[in-house]
Structure formats: C-alpha cells, structure tokens
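Removed: one protein chain of the complex. Kept in place: all other protein chains.
Now for chain A:
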Amino acid sequence: MTDHSSIIRLTAAETAANIASGVLTAVEVTEAHLARIEEVDAKVHAFLHVDREGALAQARAVDAKRARGEQLGPLAGVPLALKDIFTTEGIPTTVGSKILEGWIPPYDATVTKRLKAADVVILGKTNMDEFAMGSSTENSAYGPTGNPWDLTRIPGGSGGGSSAALASFQAPLAIGTDTGGSIRQPAAVTGTVGVKPTYGAVSRYGMVAFSSSLDQGGPCARTVLDAALLHEVIAGHDPLDSTSIDAPVPPVVEAARNGSVQGMRVGVVKQFRGEGYQAGVIQRFDEAVAVLKELGAEIVELDCPSFDLALSAYYLIAPSECSSNLARFDGLRYGLRVGDDGTHSAEEVTSITREAGFGPEVKRRIMLGTYALSSGYYDAYYGSAQKVRTLITRDFEKSFESVDVIVSPTTPTTAFPIGERADDPMAMYLADLCTIPTNLAGNSAMSLPCGLAPEDGLPVGLQIIAPALKDDRLYKVGAAVEAAFVEKWGHPLLEEAPSL
C-alpha cells in the first residue's frame, strides 16, 4: 500500500495497525502526509509550521523500533497536527500571535512529551485564533484557514487549523484546546470529531494560557475510536500541573470499542434551541435524537435556566484571566520587541511592542478583563460571573441525577463565510452558545458529525455532554451514534467533502 491517497484516508487505528503489522512503514505514512500538506495546504492554510525533518526522524525511529522487534504503542507512527498553543522544544510556537513571532521554546509541553513518548509523529503546528480567542481562526496573526468543505468559509475556531488538517486529510489526528468550544465547534463545522475532556484530565503544562480555569487540551480525529486512542495518550496526572486530576484515566478506548446507548437516559436541554439556531442544524439534531431513541435511549427533557447566563459569565471570566495571563508578554524576555532603539524606556518598549504584537480581539479581551477585575467592579463583574458559574455547575449536577448524558447541537449554525462576522464580536461569540456551559462547569463533552444541513450542504455537529470524570460515556454514546450514522449514510460523512 504505497498509494498516498489511500494512506491519508486511513483512520489512525488502521494506520497504526498497518505499521505494527509491517504493511506500511511509519516513514511511508509520514511522507504521504507531508506530500498531502505540500499539495493542499497552500489552499487550506492549516499549518503555521511544518516540521518535515522532525517528523521523518520520529517516523524512522518508529520503524527502527519495529525492526528491533520492540513493542509499539497503539498510535506509534501515526501523524498528528499539533495546535500551535503547545510548546515544542526547538520548534516555533506562536499561539497565532505576532507577539511570539520567532520564539523558540526551550521546553516541551507535557502533551508534546506524551505524544513523543507514544511515538506519535508530530507533523507540525496548526493555525489558530490568536491566543485561542475566536471561533473562526480569522483572528490568527498569520492569516485565516479555509474550511475544506468550502474554502471561503471558516473552519471554526480557535482550533481551525487542527480541524481543517483533519478534514483535508493532512493528518488523521490533531490536538486542540477548548476554553469555550475551540475543539468542539471546529469539529462540528468541518465534519470531524473533537473532545473536550473533563477539566484537569489533560495537563496544561506548556499549553500557553488563555483562561486558566477554562482551558483544556483534548483530542481531535475523524472517528470516535481514533479520538479515544489519542485521549488515552495525552490524558493522565501530571505533577507539573497542580490542577491535573490525580485519578486513572476513564476507560475511553474500551468505551469507543463498545458503543451503545441501550437503556441510557439522554437529556435534551430546553435552552439549547430557539432564536439564532439555523433550521438545518435543528433538523439534523432532531434526527440524531430520533436515532438515539431508535438505538434504545430514553430521551428526557431538561430545564437549565442558568445556561442563558453562560455566555455573559464566560465573557467576564475568560477575559479577566486572560488580562493577567497575557501580562507576561512585555517584550523583555522573549518574542517580539519593538521600539528598543535607545530612545524609549522599558515601559514604553513594552507598550509599543504590545501595540504591534497583539491583534484587535486580544486587545479587546485584555481591556474587558482589566476592567472587570478592577477594584470597585470586581464584585459586580468577576464575582457575579463566578456565581453564575456555580449555578451552571448545579444545573448540570441536577440534570445528571436524571440523565446519563446530555445532547445538543454543538454550534447554532454551520460554517459561516470568512469575513461575515469579523467585525461583529457579539455574532462571533454566539457560535459558542452551546459549548460554553461545559467549560464553566468543568465537565466533558464531544462533538461528532450528524449530517449536512439541507440548506447549505455543510456539516452539523452533535454535542454529547457527560459529567466530570465520566469522559468514557462520551465515547460509548459517540461510537453508537457514529456507527448508526455511517450505516445510514453508507460511508463516513467526510467522503462527501469536495476534493481539494
């Protein structure tokens, strides 16, 4: 099997099996993907940096291991696209921002280390909204990424580079981060699978912080099983992140291999529909609920009134934390420095550097957060938002007393055209309406494809939400739904994507 176009369409599980059995070498697989990147990424712009040499060296090491008869891990030799928010020793890490242009991190993020230790081949770093702030990847300082379903549309964000890489077969696996939906919403609009694990499941060490109490790394893939295999590689306790969960990783792979919703109670939240939701999205979502019912699930309607406040609370908490997290970018120690010509003081250099280095959305959020935390306003803004957060957590807790999982559309609309919402932050923020409550409560959620919206032929995502630490339920339900849909469609949804 040396045909590049068939290699790149394999799932990660198939690729790993082929490498393990000797049908394919890791080098062949890596070369096929590098060739694909060469072929299509000028159009898609999923990658900010391709590490050709590093990837091939990793692949050669895998092949050498196999030649020595060593046991290979479940994803050994499988290529992956890494969101440019994780530090990579010796490889540029920009977080989609000019302010880190030219910075070469001296250390690997824990996720990077775990990927390398599992012999996952890191192809390069993917595009993203600057500092993960955005829902379209248009906020990248390095230009937008196109949605492989329609290059004039957004691939979601902030992890649009990772979702586009998957949907355009440039990589079978990717890593994203999800602060308010940055893994799930891109997955939804590109017809791929994305999981935001329980907060603390995946180490944040070396993941450049946007909003520390919300940020969570997670797996992106084209199938539920592939996501589970990747989940198992990157999750687990890390002593370098004190918010990391010190408990065994839930049995996600086992769950993905044994998909079922038989006898499960599935909640549908009243608040996740109505104004702002595209008709075709609601239609596909309702069909997915019908499929769940057919598969043996009991559907329970839920009322979570606090969810209506989630977006407002999020846009106080996330900017507040970001205003503090981004204070370190002062041009003194690393990254961009502008104005250091001997005529400016250190503080002026910092100011000039930030003016040049941060994009408008980042500046907007720094200002919002600085204001929300300032004395006299703290209680009204940050304090109130934290109270809303508690209410949302309680609504989830109450809901999970009567259901095993909750489902919703992942995002209210399909991929919108590049530029459409660029000047309307509020419209952009609405893309995360259904995903944000999960970040605020810290529990886990997945997005997987549930069809194409009839009116525009673009992918629609189904969101599955599970309680904290019960990430395996996402995979159990997700695998069952995925199997039912693939059977119904006769093939995976991505086969309907246009060839680039």
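Note that in this section a residue touches a chain if its C-beta (ideal position, glycine included) is under 8 Å from a C-beta of that chain, and two chains touch if they have at least 3 such contacts; residues count from 1.
The rule is short, and it goes like this: contacts and distances are computed from a predicted model.
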item: Choices "Ferrous iron transport protein A", "ATP-binding cassette domain-containing protein", "Sensor histidine kinase inhibitor, KipI family" or "Aspartyl/glutamyl-tRNA(Asn/Gln) amidotransferase subunit B" - which one is the UniProt name of the chain not shown; value: "Aspartyl/glutamyl-tRNA(Asn/Gln) amidotransferase subunit B"
item: Residue among A:Q58, A:T93 or A:S306 touching the omitted chain; value: A:T93
item: Which of A:S260, A:Q283, A:S324 or A:S384 contacts the chain that the document leaves out; value: A:S324
item: Residue among A:M133, A:M207 or A:I406 touching the omitted chain; value: A:M207
item: Option touching the unshown chain, where A:Q71, A:T343, A:S375 or A:S499 are the choices; value: A:S375
item: On chain A, residues whose C-beta touches the chain left out of the figure; value: 86-87, 93, 95, 100, 103, 105-107, 109, 204-209, 211-213, 239-243, 320-321, 323-324, 327-330, 332-334, 346-347, 350, 370, 373-375, 378, 382
